[in-house]
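Removed: one protein chain of the complex. Kept in place: all other protein chains.
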Amino acid sequence: MPFREIERFSLSYLQVLDEKGNLDTDLEPKLSTDELLRVYRAMFLAREADQRMLKLQRQGRLGTFAPCTGQEAAVCGPTLAMSPRDWFVGAFRELGGRLMRGESLARALLYYNGCEEGNALPASARTLPVAIPVGSQIPHAVGIAYAVKYRGEKDTAVVTFFGDGATSEGDFHEALNFASVWQVPAVFICQNNHWAISVPRRMQSHSRTLAQKAIAYDMPGVQVDGNDVLAMYRATREALDRAYSGKGPTFIEAVTYRLMMHTTADDPNKYRAEDEVKAWWERDPLVRFRRYLEGKGLWNETMQTALAEEITNGVEAAVKELEGRTGIKPDAPFDHIFGTRHQLIEEERAEFLAGLERRKEAGHD
Amino acid sequence: MPFREIERFSLSYLQVLDEKGNLDTDLEPKLSTDELLRVYRAMFLAREADQRMLKLQRQGRLGTFAPCTGQEAAVCGPTLAMSPRDWFVGAFRELGGRLMRGESLARALLYYNGCEEGNALPASARTLPVAIPVGSQIPHAVGIAYAVKYRGEKDTAVVTFFGDGATSEGDFHEALNFASVWQVPAVFICQNNHWAISVPRRMQSHSRTLAQKAIAYDMPGVQVDGNDVLAMYRATREALDRAYSGKGPTFIEAVTYRLMMHTTADDPNKYRAEDEVKAWWERDPLVRFRRYLEGKGLWNETMQTALAEEITNGVEAAVKELEGRTGIKPDAPFDHIFGTRHQLIEEERAEFLAGLERRKEAGHD
Amino acid sequence: MTRLTMVQALNLALDQEMKRDDRVLLLGEDVGVDGGVFRVTDGLYEKYGGSRVIDTPLAEATILGSAIGMGLAGLRPVAEIQFSGFSYLISAQLECHASRYRSRSQGVWTVPLVVRMPYGGGVRALEHHSESREATFAHFPGVKVVIPSSPRNARALLAAAIRDPDPVIFMEPIRSYRAFREEVPDAEEVMEIGKAQVVQEGKDLTVIAWGAMMRPTLQAATEVHEARGAGVEVIDLLTISPLDVGTIVGSVAKTGRCVVVQEAPRSFGVASEIIALINDRTLLVLEAPVRRVTNYDVVTPYFGRELLYLPDAQRIQEAIEETLDY
Partner (left out) sequence: MTRLTMVQALNLALDQEMKRDDRVLLLGEDVGVDGGVFRVTDGLYEKYGGSRVIDTPLAEATILGSAIGMGLAGLRPVAEIQFSGFSYLISAQLECHASRYRSRSQGVWTVPLVVRMPYGGGVRALEHHSESREATFAHFPGVKVVIPSSPRNARALLAAAIRDPDPVIFMEPIRSYRAFREEVPDAEEVMEIGKAQVVQEGKDLTVIAWGAMMRPTLQAATEVHEARGAGVEVIDLLTISPLDVGTIVGSVAKTGRCVVVQEAPRSFGVASEIIALINDRTLLVLEAPVRRVTNYDVVTPYFGRELLYLPDAQRIQEAIEETLDY
């Protein structure tokens, strides 16, 4: 159009350690050995847990779950950057991050085995339970960030994770708008894993990047190599620092890939090509990061073997814990429907328990 | 951030005839005298209707309505660009445009007097009824545009209007995303009148412009002087041509101002300064356009007086028609609840009518 | 003691709760400088500032969604939805989250919040500004639904809702906002959520109503009493969910006859649930079917026809008399 230009916008991309192992030392974050090994360990644990959980699920010993394989860097990198004061508001595909936040694998397994008890991590961990309705947790993050700002809590921010599919939901848009208007300490991390079940990224949005959606809110936005844990750490670190210093929210698009099925109920062969998947296995975030650690002399085959064994044992212990637990309280739903007592609810509880009793007597179930 | 730039975006502004009457002849649309006078007339009628309706409302002879004074160019300009094949999907503040689409003032008054009959413009007019839930009509426009594309209807597009406040709703975002993914012939016209009831534009979104929201969808977007009817015509014309030729949707931000109250139930003195309102009266779209017509020798005082008289008479006739109408069918809601007949509904209708009958007999009401 | 309208009484409750507890904050469209389109939040922006009386962008889902976040973080947000006709936009956040965080986390996470919304017809309003859809919210487990009927109980119930540990949908009858005044004590007053109130005792028939239907109901009860001396017991539901079974069933067990007055369309409304409760627990004492006086199963007509559809004192009176005569 022959009209007068009034605004310009630009969008950047961040990669620190590329697929071939090339490192941009200017951008390399200064992380201690402890930190580097902590995040590697978490990524590896998440990967192993996926494998084991898939087997359990196939054997009918676990319910449906959403594997995170391929996205370990995109979730664990940001989580490493977070302090325990920060809030973790996730979706349903961030096992590695949740485990770093103090969740135990045994508890996660309990959740995937159909028990609310699996969500009962103490509130002090500032890690919300899994949120299944796509995008619906993003407004919660904004509200929490508002509370942080309202109370003047120092060095505290809220990090929320969601998928590429979530960017299509109204909740995403409304929440980013609120966050920007309110200038709250929030970091929005979009896990662009290229698929929302069977719908590819390009059918989810006609925009060239997802990061550019931040422009709609005049919010800083950046596209990051989501399989590069150093880049993800760095982008989140900067976003958190901005948040801590009162400069408002940031949007991060992590470009990554869901290497496995959407959930254990899904068959990706129906909708995507082997080749594409293979190409992304070449960019495996774990392999890339392990080489980096090895290059730094921080990691070797022996350590890897030891870690693998330790994690296998840990996972087995968690499965044992899961399967060894004794009875859940059948009427817990009545305990947790309201914070106050009501005659109607208590009468229904009594009816429910009497029914259970009759069954027991009759020898049913 | 020291990151690699990957994308650039730019945003333009369109003005053809500025506040001082300066005309950019390169951009001036080629409109016939008929067209110019048609749109002036519509703008003037809308303005006059507001005045008269306000009086009626204050006298208790009309229900709540949303005056459009100040926004005549932003609505009538686009409507002039539309053909009868195009669909008009409005919100609640586009009286001038609706009248141009074949709505009669008498019918509009009936609507504002609490009768659904006021919405019963034939479907062939391709003008949807007023939509009150903010932003909710935008998805309808996209669905209609999909139907147009699906059927391969030639030279047909859908134009939808909504306010600055509407851009905050999830419906806005979802609809623009769908439109862009589907590349349907739709034109989104945001009436940025600077206020959503008492909430100013800058508290609605932290973005510098509303037009830049189009970048989130890689949709062409432009900011236009909404008080410049020639610019509004031109921007819409180009967007329609793009739509007709299969190039997809366009987003237009019309920068204008709501000169009167939000609705007749609102008191703007509570939240905005006289000065601001005065400054915008200086940019009155009617005055600007009348000068342009006069400059072209197409308009003069005599014509203005004649038009004023004609319109006053027309408005009075419409009021007479409204107030002279005899009884509405009391049970019409039962006729139009479903397109099929159901025992439950018919029994309720009978009960309703019997109750009315009893009241009549008892001399009530 | 001052004679206040419901709008003033609600304003008083908000003011007192905000003074008492700085975790309480308000958010919504036009609740700030404008004081709310009905003036319920008038003066609070000036008193407590823009960070506690928040004019939000125009997006209901995220008004609730961010309030949920505030609640999770320990604040006590009071969200306003400008008209209940737009409250369907909050359904998902309400059902999927507000109502579930407690059970989902076995009590670790709770969402103490209030959603205030004006509802109901009879004020010549535009489309979407006159519905009464309390049943929709009441069917969501984990949500409390409260509807005051007078300035005094509005004030005391709003205070209770704000202090309640659960999400409370607080529906305010527009028609009663300014229709009458009532003495409201200056000192704090907090009513218990989950309790109905017998506002008038009687032995011959029970009428159950709530919200704006209370006034025509009381009028009808008086007329029936004057016309034929019948003792009509009138129950003001006040809490729609969870229902106060004890009070409802106790009264009907005594009178054996019952009329329920509901502003909403008939089917799948609150009246049906009351009838089901009576059926469950005290059917055999009934000497007549429970009568429902309701709107019909049609889209609420625009105000040109609206009054023909809303229950009024005359329809209520007819139903009472027919039930007495049954």
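In this document, chain identifiers A, B and C correspond to the written order of the chains, with residue numbering beginning at 1 in each.
The definition used in the following text is that contacts are C-beta pairs under 8 Å (C-beta built on N, C-alpha and C of every residue); 3 or more make two chains touch, one makes a residue touch a chain.
A quick note: this is a predicted structure, and the numbers were derived from the prediction, not measured.
When the full complex is taken into account, the listed residue touching the unshown chain is C:95, out of C:17, C:80, C:95 or C:189.
Of the options C:39, C:124 or C:139, the residue whose C-beta touches the omitted chain is C:139.
Residue-wise, the contact with the chain that is not shown comes from A:170, picked out of A:97, A:139, A:170 or A:285. Between the chain not shown and the residues B:128, B:219 or B:286, the one that touches is B:128.
Against the chain not shown here, subunit A presents residues 63-64, 113-116, 130, 132-135, 165-166, 168-170, 196-199, 203-205, 265-266, 270-271, 328, 330, 332-334, 336-337, 344-345, 348-349, 351-352, 355-356, 358-359, 364. The chain not displayed touches subunit B at residues 87, 116-117, 119-123, 128-129, 131-133, 136, 138-148, 150, 170-171, 174-175, 177-178, 181, 332-333, 335-340, 342-345, 347. Residues touching the missing chain, restricted to subunit C, are 85-86, 88-89, 91-92, 94-96, 99-100, 103-104, 127-128, 133, 135-136, 138-139, 141-142, 241-243, 264-265, 267-273, 275-276, 279-281, 283-284, 286, 289-290, 292, 297-301 (touch as defined at the top).
The rule is short, and it goes like this: only the chains that are shown with their structure count from here on.
Between subunit B and subunit C, the centres computed from C-alpha atoms are 35 Å apart. Subunit C has its Cα centroid 39 Å from the Cα centroid of subunit A.
Here the CA centre of subunit A is 43 Å from the CA centre of subunit B. Shared interface positions of subunit C, defined as residues touching 2 or more other chains, are 57, 59, 61-62. Within subunit A, residues 170-171, 174, 177, 181 each touch two or more of the remaining chains.
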